[in-house]
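What follows is a short report on a single structure.
Removed: one protein chain of the complex. Kept in place: all other protein chains.
Up next is chain A:
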Amino acid sequence: MRQWTWREHPLGAVIPEAATADHYETGGWRSLRPVLDREKCIDCFFCFIYCPDSSVMVQEDKMTGFKLQHCKGCGICAHECPKEAITMINEAEAKGLETCAADNKDGA
C-alpha cells in the first residue's frame, strides 16, 4: 500500500470518499460460513436486512449468496431466515482444512 507523510495526511482524518471499507478483507477471522440453499429461498431479503456487515448479495431481485470478503460468520442471517435456507458450516472444513483441534490431536 502507498505510504504518505503527515504533510499529505487528510485534514481531520476525513476520508473524502464513501464506503472505503469495501476495499478491505474484513471476514478473515470467520469460523462459521453461511451456505445458501437456493431451492428453499423465497427472496424475502430478511437476511439482507439483518446482516450487520452488508454481506448478503442481491442481484436483480434475487438473493444470490454471501460476500465472504466481509462476512463474519455471525449466523444472524441463518437465524432470521424464515425458510431455513441458510446453514452455517465450519469454515475450516469449508476451506478443506483440518480444524485446529484435529491439528492438536495429530500433532504434539
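Methods note: contacts are C-beta pairs under 8 Å (C-beta built on N, C-alpha and C of every residue); 3 or more make two chains touch, one makes a residue touch a chain; residues count from 1.
The rule is short, and it goes like this: contacts and distances are computed from a predicted model.
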{"item": "Per UniProt record, name of the chain withheld from view [\"SoxAX cytochrome complex subunit A\", \"Pyruvate flavodoxin/ferredoxin oxidoreductase domain protein\", \"Hydrogenase expression/formation protein HypE\" or \"Cellobiose transport system permease protein\"]", "value": "\"Pyruvate flavodoxin/ferredoxin oxidoreductase domain protein\""}
{"item": "Chain A residues that touch the omitted chain in the full complex", "value": "4-7, 9, 11-20"}
